[in-house]
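Just passing along the structure, written as structure tokens.
Chains shown are a subset, placed as in the full complex.
Each chain carries a letter (A, B and C) given by its place in the written order, and its residues are counted from 1.
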């Protein structure tokens, strides 16, 4: 005959034991979770406070870290839960190794995006509105995300750049910019005279509020094939460099015309032979 | 003599135990499956709602996630099922490691395609009909798939671009576009006069409905080898930039002709020596 | 003395047990195999039906999937078989890890070929006879294989392209093609007059059956160093674009000659100085 005299005693005791473990596990997580979250908050605040990072950005970073932490916690909780009720979920995941490997290879870019995005935000490398060059794209930053950064190109195009491709950030909106004009004069012209005229123009522009430093005449930068190249260098307010350079060029042309200093065309010496 | 007195009692009890486990497993999956699917739906709706994503697209994303979830669930179910009836399928899969590794390496591109495709859809980086530049291909988007994006090139070619190759999306259909004309004038011409003529043309075009902003004359952009380059810049409706630029060029040529301002040919100074 | 009293009873019972397991295994496989194959057939048919894929192609895909499935099944059967007769073949395969890793690295290209080839066939990216550009090779597709695609170059060369190298397919045989002619006129010529002549030619060609759309004169495309560039654009039947462009060019030359509009040679302004 079949024996249904289960060992109720053992079953009960095991149930109690398992239940107890589960309760301890639950309590442990209820304690760990808020503490860890507060720790993350404090860490982010500390890291960002002395870098003048906006509160919105700090919030983004905090949210990201808290999310990652929460998912990890939930994952750990689930595995432990199944472990206590004696279903090993670990090997199950390991079983999925082949598929997992393919996914890991394919998804690494995503992780790389987030890691890079995290540091771009944390180190405040770019701000919305900055004029930057990243991953070969030039333009104004429209949005900085954890996965993608959106850049409005000079021609109106909107570029979506996955953060992993940002191997170096060139931020053109951090400080004064250089204004540089190279101007060629004829080999026949007197260099000192030309430099004199340029110096005079530089003095004019020194009072221009766009210029923070200079402009100054540096001297003979190069011997071109048909001209002697002189260089003018200055420092301007951010984003004022192009208009400053344009105005400088216009003034130089006018003054050179007035002083009969030639900006020479390409020259060629022709020696005539009979065919 | 052979003993066929099997321990029927033990067999029955084990059968009951195994059956019970299987029933619990089945019930668990029947509960988890609809809940998870509803959760995915809600998540997708939330993610896409404030981005103005079309319902069709949201559906694609939802279907993808539900599919992935279903396959994972079925996989887990099968492994657990075999585990309960005491056939470890995990090691079996692990055994296939060598082949699996090769597959993983080879198939990572596929995963990468889908991951990238998923985010292109989710973040709405491109729409069907957009004029984009991706992975070196220029053209109008004809179809956005999870694995491949189809782009109709300007010359009529249909490009199939695996999503993994889309390392950055340049979307030319998001907002106003720049119209830019560089025009060279002779070194002998008066810059102020030429700028005056250009300003007048710009004023004409300012009323053109294609122009959203400008056009404006920026000034002396560069000293060319034979010309002084002036730049005109404006902002136009999307896709109207080319016709706007063409009309601007035609007007400038006409006005310059009328005002005797020369668009110069390459110049060369010839110095003659005897051979 | 040696004891050869084997426990025949135990041996027999084990044999029965093992035999039973083997029979169950065999039956399971006999049931799974045809069901799965029919499922694959149905799946392929469903995927390809609405894409107008030829039956031959669908057959190729089906054969591939059935093959992969069969080999996997045989592999699983063998491992399970040895497992039942208590020879663990899993560790054996794992033992071969070092060699296997090398093979995996080396063979990933092969897997990658097949995965890419599969999708080229499934998504019908190219057909035999299409004029395509893949992996830097231009030409007519001669054969599409799971591992290699054969392309007949314009100069007669037969290119064998491993599918893994096909990172993007440019199919020039899907729809109408663009005909584009850029023509430079002299800076001295009247733009309106030239455009008039071109428009008249375009009207002629509009009736040409090769043209599906246009051709139209777009306007002043660019200021060249010695010419004003005008652009004509149209859409033609596939593969008719080149002859259409050639005939357009011939007509333009003839009409320009008749109307005294110059297609200018490079110009240069010479300023003579004494050496």
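Descriptive notes on the structure:
Everything that follows uses one rule, which is that a contact is a pair of C-beta atoms (placed from the backbone, for glycine too) under 8 Å apart; a residue touches a chain by one contact, two chains touch by 3 or more.
Because the structure is a prediction, the values reported are computed rather than measured.
Depicted are 3 of the identical subunits; the complete assembly encoded in this structure file consists of 7 such copies.
In this text, only the chains that are shown with their structure count from here on.
Rounded to a whole number, the gap between the C-alpha centres of subunit A and subunit C is 36 angstrom.
Counting partners per residue, subunit C has 271, 273, 275 as the residues that reach two or more other chains.
Residue ranges on subunit C touching subunit B, taken from their complex, read 8-9, 12-13, 75-76, 79-80, 89-90, 93-94, 96-97, 100-101, 103-105, 107-116, 119, 123, 125, 133, 167-172, 174-178, 180, 187, 191, 218-223, 225-226, 228, 235, 238, 241, 266-275. Subunit B contributes residues 1-3, 87, 91-92, 94-99, 101-103, 105-107, 109-110, 135-137, 145, 147-148, 152-162, 165, 183-184, 226, 242-243, 246-247, 249-250, 253-254, 263-273 to its touches with subunit C in the complex.
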